Structure formats: structure tokens, C-alpha cells
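Removed: one protein chain of the complex. Kept in place: all other protein chains.
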Amino acid sequence: MAEITQSELDEIVAASIPWVNDLGLAVEAIGEGTCRARLAYDDRKVRPGGTVAGPMLIALASYAAYVAVLSAAGRVELAAVINQSANFFKGTAGDVIAEARIVSRGKRLVTTETRLLAADPADTLLAQVTATYSLPAAKS
Amino acid sequence: MAEITQSELDEIVAASIPWVNDLGLAVEAIGEGTCRARLAYDDRKVRPGGTVAGPMLIALASYAAYVAVLSAAGRVELAAVINQSANFFKGTAGDVIAEARIVSRGKRLVTTETRLLAADPADTLLAQVTATYSLPAAKS
Amino acid sequence: MAEITQSELDEIVAASIPWVNDLGLAVEAIGEGTCRARLAYDDRKVRPGGTVAGPMLIALASYAAYVAVLSAAGRVELAAVINQSANFFKGTAGDVIAEARIVSRGKRLVTTETRLLAADPADTLLAQVTATYSLPAAKS
Partner (left out) sequence: MAEITQSELDEIVAASIPWVNDLGLAVEAIGEGTCRARLAYDDRKVRPGGTVAGPMLIALASYAAYVAVLSAAGRVELAAVINQSANFFKGTAGDVIAEARIVSRGKRLVTTETRLLAADPADTLLAQVTATYSLPAAKS
């Protein structure tokens, strides 16, 4: 079972990560160490050529990966990314789906991998992002 | 001399990269293969803890690096990032400065490095981002 | 079917990549866009603490990814890595297995992902490496 619920997450976003709503990012599913999220296309998120801009893809991937971390580690909101590496393959002028999962979980560091896919045609891989998060030290 | 002017850039942003203005990003200086840009802090760009969120830092770094590429290669608006790697060191709850420069320029690929600094206290390194851009094939 | 055979590969290694044998790297399986390879442990490949050193893991991952590229694209020996990103999770003081696969294949760029696993206990993820290769322009 996921260590965080959608309603807890909504609360965190509303209180502490307002740009998630501003950019039209939405979580579609939370698993155990996984998250699926969506970026709603609109024509202010584009780059020359009309496809979704790289930083918008990164924002989506970052949010999905962060939720995947919380889904495994609980309400460690202060978990912070320490490094992130992205490869970009294709563009899309439509919604984007992120599928994040935890690749490795240590005591202090958690590494995630997130695939970014076009919503249509489905399963077109647009980009892939690997990110490592540092967990806050456990309270005792 | 830079191969692109501030007014040409403003035109490209207005026509094709609208989120740059939405996020409050502004170019402060364009050199030959360099760009200095600023993200204006506001409390909707934050992460838990109140510092500027990672994706906002990436948006700033990406814009500054893109302008650095255009400053060297001219109006190659379709230049596209193929990979990007970021390390995050510190947070700030204020404006952020990006200093982008070209590290290596090949015929088709240009690699940039961007330092992200707190505006205050000045010169505090927040993050560093390396990104490689693919240039569109020259028209003939 | 793979576009390259083990005996063609042995020939390339003997003629042009001699360190592969010097380091005790061996291909165990070649698929269509995949490769499984092994690094034989010995006590000159270690780091303080006695586990296999990072650069040895990278050498194994690089060779496996290169073979995966050739298995899909044929004898493009001049394919060259343009960027590589690695995350390291755990150490091992024994043989290491690399499982490389192609994540995205464009006309000129091919991106691979390689998982490095301990041979024993099996399936312990030691590291993960993403690398992009530039293919030589096709002869005509």
C-alpha cells in the first residue's frame, strides 16, 4: 500500500507546492514506490515548433518522482533532489504522461526513474529522467 | 558580438516560448556564447520548506542555456536539448541568477554549463546544470 | 536477430578495443538491441573497502551498451558515446553482470540503459548507467 494518499498529497501541494496546480499537473495513480501523473497540454507550455517545452517535461517528471518517493517513504515532504539527469527523444503537442518508479532505495538516498510518454499516440517515449532524492533524517 | 539581440529574443519568447514570461524569467545580459538571466522569486514557485523549487531552477537554467546557444549560433530557434544533467546544492527563498556559457561547440551539438546562484547572498552556488543541444541542420 | 555475431564482435575487440580483454570483460548474450556482459572479479579492480571500483563498473557498462548498439545498428564500430550518466547504489566484491538495452533509437542518436548487477547474490542492483551514442553517417 502507498504510504501517502491522494488527499494528503493534495494538501501538501496546496500548502507547499502551488506551481503544481498552476502548471496543470495531476496525479493519476499512486502505488508503492510508483506514481503516474499527467501534464495537461496548453499552448503556453510550448517551445519553438509547438511541442511541450523541456522544462515543462522536467516539472512533470520531478513531481511524479517526488510523489513516488513519498509513496514509499511516507510524509517526508522535505525530501530534496540532489541530482537529476534527463534524456530527450521526441516532442509532442498534447498531454504528457509520467510514469515514475523507485529504482533504488537506501537509508538516506532514493533514486527514481521516470518515463515521459505522449498521451497520444500512447506509449511514445518522449524523455527519460533519473533523479536521486535525499531523505530528511528520521525524527526520533 | 552576440548573434542575437535582446529584441529578437523578446520576439521569439512572445511568439514561441510564452512560459518564460509566465514564470518571471528575464535575460540580463547576452554575450558571445553566454547569457545571464534571472528568476524573480514569488511564493508560488516554492517547494516544501519555502525555497525555490527544483523545476523552477531548471526552467531558468534551460532558458539561459538556450539563449547562450542562440547568442553563438544565431536564430536557430529549433535547437533542442537532447540531454541535461543537474546537481543541486542549496536552496534560496529569493531571486535566482543563472550564468550560462558554452563549454563545447561542434557542428551539430553544443554543450552548455549553467551555474545557478542566489541573488542574495550573492555568489552562493545553488545548482549547476550541463545541457547538450542539437542544432537544426543548416539551410542551404 | 542481432545485427552482429559474437565472432564479429571478437574480431572488433581483438583489432580495436584491446582493453576489453585486458579487463576481463566478456559478452554472455547478444539480442536485438540488448547485450548481457560480465566483468570477472579480481583484486586489482577494487577500491578502498575491496569492492569493484566505479571505473571498472563503467567500463563494463560501456562495453555492454556499445554491443547493444551494434546489435541493433550493425557494424557501426565508430559509434561514439556523447554523454553518459551513472548512479551508484551498492558495492560488490565479486563478478558483475551488465544488462544493456536500447531505450530510444533515432536516425543519428541511440540511447541505452544498462543495469549493473552483482552476480551473487543475484539481482542486487549495483548501479545504473544511461548513455547516448552518435552513429556515424551512413555510407552511400
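Miscellaneous remarks
Here the chain labels run A, B and C in written order, and each chain numbers its own residues starting at 1.
Assume contacts are C-beta pairs under 8 Å (C-beta built on N, C-alpha and C of every residue); 3 or more make two chains touch, one makes a residue touch a chain.
All values reported here derive from a predicted model rather than from experimental measurement.
Only one of A:Ser85, A:Thr112 or A:Gln128 touches the chain withheld from this view, namely A:Ser85. Against the chain not shown here, chain B presents residues 85, 87, 89-90, 103-104, 106, 111, 113, 125, 128, 130, 132.
Seen from chain C, the chain kept out of the figure touches residues 12, 16-19, 22, 43-49, 53-56, 58-59, 62-63, 77-78, 80-88, 91.
The chain not displayed touches chain A at residues 82-83, 85, 109, 132, 134.
Rule of thumb we're sticking to: only the chains that are shown with their structure count from here on.
At the interface between chain B and chain C, over half of the residue numbers appear on both sides, which makes the contact a same-residue one.
When you average the Cα atoms of each chain and compare centres, the chain farthest from chain C turns out to be B. Centroids of chain A and chain B (each the mean of its C-alpha atoms) stand 21 Å apart. The geometric centre of chain A is 29 Å away from that of chain C, both derived from CA atoms.
Centre to centre, using the average C-alpha position, chain B and chain C are separated by 33 Å.
Chain contacts: chain A has residues 85, 87 touching two or more partner chains.
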